[in-house]
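Below is a slice of the complex: some chains, not all, each in place.
For clarity, chains are labelled A and B in written order, and residue numbers in each chain start from 1.
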Amino acid sequence: MAKTFLSSLSLLLLLSSASAFRGGADWQQQGRRQCDITRINAQDPSSRLESEGGVSEFWDHNSDDFQCAGVSFHRHTIRTRGLLLPVYHNAPMLAYVLQGRGIFGVMVSGCPETFESPQQSPEGLRGAEKFRDRHQKIEQLREGDVVAIRAGDPHWAYNNGDEDLVVVVMQDNSNNANQLDQNPRSFFLAGNPEMGQQQQHQQQRFRGDSRREQHEFGNIFHGLDVETLAEVFDCDQETARKLRSENDERGLIVIAERGLQVIKPPSYREDQYGRRGEREGHNGLEETICSAKMRENVNNPSRADIYNPNAGRLSTVNSFTLPILRFLQLSLAKGVLYKNAMMAPHWFVNAHSIMYITRGESNIQIVNQNGQAVFDGQVREGQVLVVPQNFAVVKEAGEQGCEWVEFQTNANAMFNTLSGRTSALRGLPVDVVANAYQISREEAERVKFSRPETLFFSPSRSSAARRHGGRVASA
Amino acid sequence: MAKTFLSSLSLLLLLSSASAFRGGADWQQQGRRQCDITRINAQDPSSRLESEGGVSEFWDHNSDDFQCAGVSFHRHTIRTRGLLLPVYHNAPMLAYVLQGRGIFGVMVSGCPETFESPQQSPEGLRGAEKFRDRHQKIEQLREGDVVAIRAGDPHWAYNNGDEDLVVVVMQDNSNNANQLDQNPRSFFLAGNPEMGQQQQHQQQRFRGDSRREQHEFGNIFHGLDVETLAEVFDCDQETARKLRSENDERGLIVIAERGLQVIKPPSYREDQYGRRGEREGHNGLEETICSAKMRENVNNPSRADIYNPNAGRLSTVNSFTLPILRFLQLSLAKGVLYKNAMMAPHWFVNAHSIMYITRGESNIQIVNQNGQAVFDGQVREGQVLVVPQNFAVVKEAGEQGCEWVEFQTNANAMFNTLSGRTSALRGLPVDVVANAYQISREEAERVKFSRPETLFFSPSRSSAARRHGGRVASA
């Protein structure tokens, strides 16, 4: 009996602690950010979803670092002729095109359908006789494009190129524009997106409710009954059933077998497009939300905001260059660090920074308020690293150099540096430096004025010597 | 013994789950919204409080849907000569007058007492000899008025009409203006409001602390000692005791036996008042907070913003029509849906919408991000339905038609529709529609261009035929 009792006791304790655990997990799901971070991880996607027309990969937004930043992250690989079904999210998002070409559209209720085919075609436009339509603005996508989309605005994308169109997306669930909780939600207007074949990459952590691992989505037409749909679209019930996509197993990216015929203006040739295609007619003042610019390309090196020919460059997209970001309270920077070059240790004053490596690899250290290195390691292409607000970070490119985009949770993310020409240490009097670090005035002067560069540091002679046994040529 | 033990075990589990439950409840009380909603309910008030001069009914702000929206809701029925005692709340509120007439005042420290009786009365105004007073602005209330009041501003209301004055109030506890937690709090300047006779309508849900069910309120003078009150009002202790209303059992609405004599400008006659009484001298620019317009009537059909003579109309009050809403970050719409008419399926992009049915009934479906119908049923006069941000909703009026007000948690709530002339589907290219729903281009064109109306849809021929066995006459 005693034994029975004891095992029952254990059972009870188990139950009790299990419920306590669930309690904690619930709390996190309920979304208040908590930033008691002692360990940050470079993360790969934790789950993937195969669709007919491509693959979607999701990072674990329940991990501590994503929870602290209040964001979620996913990547779509859209195959040729793949169509990402129309969808809106509960939070504003920034997308970055890693590779490929395509077109996309954002639909805003009340905005006019400004792309239209004429009823008659006096000038004999191609296909105009049999192809009649009118729809809202369509824009082109290509590598290096940043696209900003507001919470609640439905959008779609289509790969009209010859290679995969790959897009990474950050969704800022803790943004003021989201009045729901911090979980990511995607409301599809079609398809059966949750029917895609889903797989967990990693072994799943123990949780009371494994469903929580996933970003939630579905087709909102599913929830409306067939009769109602028939009524609001004034169609027969068979068509209404198709709107609900009941037996659709294509997932969230589908293949347009015969391609997609839409109305769009002729493209510039690549060289023209690259040079002057994007900024015409936009001055940030004359826009309404219907004609607002939602896209900006950051790939062109001549667009750099910070540039050191020996070390690297940074191109930023913020509310000054893309005014819609003032509403989204997000910004983005594209960084390039040359072989063995470093980025000055710095911290973001007013934003979290979510970094995605687009090429190469980088050694990174991140330090918290206790002076602990919460991350010290290598981050490779395709990984995501969260750098929380105020945490200090330093990066050093590997032998192949490193390129990345960083998504920032402020319309004008600002950083302070610890060394270099515009650093905090430069702003200190020499005597403060000397007393703070218990070094002589001369040493303090050397430390303070050592690096003449701003943000990107070329490899120093000593480190270069260490690496290559010789002196680095300077450009 | 074994049996005893097992029952003890059950007891333990009960206790354990009870505490777990309380944990959850605590969390909710602590106010972070959580929106993992799988079921929304059309709600009636959960408790009522009888006062001398009327009845106050409270909706359960601890229910999941109210918690997600971060709001609370109550309704005052003020009898003839009833005075709602002066009170301020911890959050901004919007009130809507369902029925009756009255007056109200909002007191803002530092604003002048601009309503004054002359010391001498050269022109022999009525009662001016014996009635001397000066106080802040008083305004009139009548059916269809929307009143906006900031957090912390004390206000009172009085029924000077012949029938009950009925007012519904939404308090936005998750508004930035509230720096306390998300629980509703009302600070009365008089009376003993908590002494009213309170009853729970519904069977109370099991909770560790039943007090949590209630909106908290009391008279702040209670907490100040008699001597202090005597000092700050320079009065004797007997009067000070009366300020504390110690033995007052009248509740929060009291009867002014001999009516209420106040200084107020003559009213327009009804017809004039309705036509031009309200907007004079207000242009949204020349106001200070002391003269800010706080009231707007939405009942007049000629004021509609969206109108379909065969289906219904919508009148909105937002920061463009009532500038103080820019500070409150709230808005309101009054909707009227005619017999059997429908409202296009839509979702709010930037707000929760809390709907109160003022007349008739409506069949409503609400869909979440998983494509689940979280509500599918009828909502009747006097019920409240929470429609969370981004959740899709479709409404169909019953045989008597339906009228409602919806309170929105944004100064300019915006929605997107799924069908109709300005819908997301209209913005899509026909080929995207065809591929998304696996239908032919012809079907896609029909779906896309089917409904020529914007938001209010008259019953279609087929549905009308279904209902009436005949064709509907169109106006």
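The rule is short, and it goes like this: a residue touches a chain if its C-beta (ideal position, glycine included) is under 8 Å from a C-beta of that chain, and two chains touch if they have at least 3 such contacts.
This one's a predicted model, so the numbers in the text were calculated from it and none came from an experiment.
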item: Complete-assembly copy number [criterion: all chains share one sequence; 2 shown]; value: 3
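The rule we apply is simple: only the chains that are shown with their structure count from here on.
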item: Copies subunit A and subunit B - rotation angle from C-alpha fit, nearest 5 degrees; value: 120
item: Between subunit A and subunit B, centroid-to-centroid distance (C-alpha), Å; value: 38
item: Subunit A-facing residues of subunit B, complex; value: 1-2, 5, 9, 12-13, 16-17, 20, 23-24, 27, 32-36, 68-70, 174, 342, 344-352, 365-374, 376, 388-390, 392, 394, 396, 409, 414-420, 422-432, 435-439, 443, 445-447, 450-451, 457, 459-460, 462-463
item: Touching residues on subunit A, where the partner in the complex is subunit B; value: 1, 5, 8, 12, 15-16, 19-20, 23, 26-27, 29-32, 83, 85-86, 88, 90, 105, 107-111, 113, 133, 135-136, 138, 150-154, 156, 158, 177-181, 183, 185-191, 194, 216-225, 228, 230-235, 239, 242-243, 245, 248, 254, 256, 260-263
